[in-house]
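Every protein chain except one is present and positioned as in the full complex.
The letters A and B name the chains in turn, as written, and every chain counts its residues from 1.
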Amino acid sequence: MFQNFRLSMAWLHTWFGLVLGFVLMAVFFFGALSVFDREIDRWAVPESRFDPQPMPSFDNLLRPIFEKMQPTKTDIEQFSSRVNGAMPEQFDTPVRWGAYTTHRDPVLNIFAGYEVPNAIHHDDAIFTSSTIDPRDGRIFPDDSLKIGSQFFYPLHYSLNFHWMDLGYWIVGFSSLIMLVALVSGVVMHRKFFRELFTFRPNKATQRSALDLHNLTGVVALPFHFFFAFTGLVIFAGIYFPVSHTQLEQLHDQHEIHEAEVTGLPHDRAGIAAPIASVDAMVAEAQRRWAERGMAGEVGFLALSHVGDENGYVSVYRAGTDRVALTGEGIHFKASTGEVLREDPPRTVVASVNEFLTGLHLQHFRHWMLRWLYVLGGLAGCVCIATGFIFFVEKRKRQYVKQGSQNARVVDALAVTTVTGMLLAAVGMLVGNRLLPGTLPEGWPPRGNLEEYIFWGVWVLAMAHAFWRSAPVAQARMNPAWIDQCFALAFLAPLAVVLNWITTGDHLANTISAGYWPVAGLDLALLVVAGLAFIAGRHLRRKTQTESATAANELGNAEVQHG
Amino acid sequence: MSLKSSSSSPTLTATHIISRIGAGILGGYVFVWGFIALSLAGLYAVGMPFHDAEAFGSIIGFLLYLVVFLWAFAAQSMGKVWLVLVGSGGLMTAAAALIQHSLV
Partner (left out) sequence: MDNLLLLAAIILCVSGMAWLALAMDVHWKQVNSGALSAQAVRKLRIIGYGALFGSLVCCLVVDHATMASLVWIMLLAGSALTIAFTLSWRPHWLRVFAVPFARAH
């Protein structure tokens, strides 16, 4: 098919990069935003704008809440395909209670899983979750959407497209293609080291776009590779569910063996038993960690086989000061509080796996590294966007000669994924501040409306990009780029102003109080507005010179003929 | 985009492209599934903890997916690619099944 290796890699890079690049833009952009997902949550849910809290008392605060929890209508609906017959009305047997927190969480996420007697798969359980204020146990309403951790973050790994889990598969395949694009890109790029610092913005768009594409691709190459790779490893269970299909028997046998070895029972005994003081168990766990020279906070607290004789409580240390997410698990017999097991140090393979996972999910405390991650993510976006621009510029004239509309289509899609995507994200934040706190009866939940606004703005941006794309068919720039830059320069500060009006937390207040989650996002929005304005103005000047040159040439041609 | 065809190398036809993509994606998937299954069953059988064997298989597996995908596009012979990927993938999957059978 190809005359040599380099040509095959070039073909692969160009065509797979073009098609999957649109998905990868969203993955990289919302992945970059996800670094500060909890901070975006604070902006979107003003009631949660207080300082991060440690794990609260289980005995006094969490237990009463857990005991009252039940799956919601939505949870039951989503589970209905996994049962034989009708779903139970009430769920009385909790198999698991859990709470997870990091050093950035003011509010606490808790979840509970319940036995489903007529489930198709015997081990399957129905889960529900809740967000609570750990200071007083107040439960946050379901429809106060945490735009960061419940929308932008899942969007980056699943496109929030859950039909048949297709979103996961599309992102997964795109990630594989990212790895392919990186390797094929290196093969194609002959002057890897010589052009490491090369960026010539004053040359023709095709050259400067390629320079910037190479620059952002090469300097952050380890980052791009590792994030795509570790993303795949994290979801390996979805992409290659070997231990739940072909090797399920081996997996089940192992679980029973594991339960015997660790002393953590695999099944319920069927005998009711009380739950001893979990706070005392947590205190004991913290004492043991301190004894080992690893004093720390509780990151993850879980109760298994709740209310049963075989029940046990697992306390894990938060990985605030390390790359691994949590660790040093200590397990207690639920009814008595005696220590059943201290997790031994990790094996080499487990450490590597934990490092790869933790590197991607970053629950550690390191503000500089977090910002560097955002930089890496945005570099990835620039790499992909300049790839599109290079593609269009290189082929624009060729397509014009052929009378093809291909350049228009690619360019309009590029506008949609660059400025359009930004508009959708900012538009959602604006909507978040404009929608009333409580909606009239019969309206969809507030969170759903915010999501519709996001998708709606994005679709509008796409329609606009296509509508304005005619000049591309004459090898000129699509004015939609300029329009959308200026729209962004208007919307982003609007979000900041609306935050001020609706919550009173304006920048002077938040900066002087040092409340960086909200101040940071407000400042970021203003920076985006500034950059969008500069970009829009620069592009408008370029089109004006472009048409002036064209008019000049036309005038000269007429003179010549005259 | 089309290259001149010589007597020995085929041109960039639609069928050929689809075959390459199929080999890369589907052939690659079968190959990596087999690798992960064999790693999991095989390493567990010789004493590695279950989840370690699973993690090992996944980590190396995705790197292999990258390699075989590139190979599917760089290789001269499509037949060889399909044969190697599906063949060895199938063999590894079967081997894993045999190991499981002997253990449970």
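Following the convention adopted for this analysis, contacts are C-beta pairs under 8 Å (C-beta built on N, C-alpha and C of every residue); 3 or more make two chains touch, one makes a residue touch a chain.
Predicted model, so just to flag it, every value in this text is computed and none were measured.
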{"item": "Omitted chain - touching chains that are shown", "value": "A"}
{"item": "Given A:Leu155, A:Val323, A:Leu449 or A:Cys485, the one touching the chain that is not displayed", "value": "A:Val323"}
{"item": "Listed residues A:Gly376, A:Gly420, A:Gly447 or A:Gly536, member touching the removed chain", "value": "A:Gly376"}
{"item": "Touching residue (missing chain; options A:Phe111, A:Phe140 or A:Phe355)", "value": "A:Phe355"}
{"item": "Option touching the unshown chain, where A:Ala99, A:Ala220 or A:Ala473 are the choices", "value": "A:Ala220"}
{"item": "Where the unshown chain meets chain A, residue by residue", "value": "194, 196-201, 215-216, 219-220, 222-223, 322-323, 355, 359, 364, 366, 368-369, 372-373, 375-376, 379"}
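Assume only the chains that are shown with their structure count from here on.
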{"item": "Touch list for chain B against partner chain A, complex", "value": "3, 9-12, 16, 20, 25, 32-33, 36-37, 40-41, 44, 48-59, 61-63, 65-66, 69-70, 73-74, 93, 96-97, 100, 103-104"}
{"item": "Chain B contact footprint on chain A (complex, rising order)", "value": "1-3, 5, 7-9, 11-12, 173, 176, 179-180, 183-184, 229, 232-233, 236, 240, 242-243, 246-247, 249-251, 253-254, 258, 347, 349-350, 352-353, 356"}
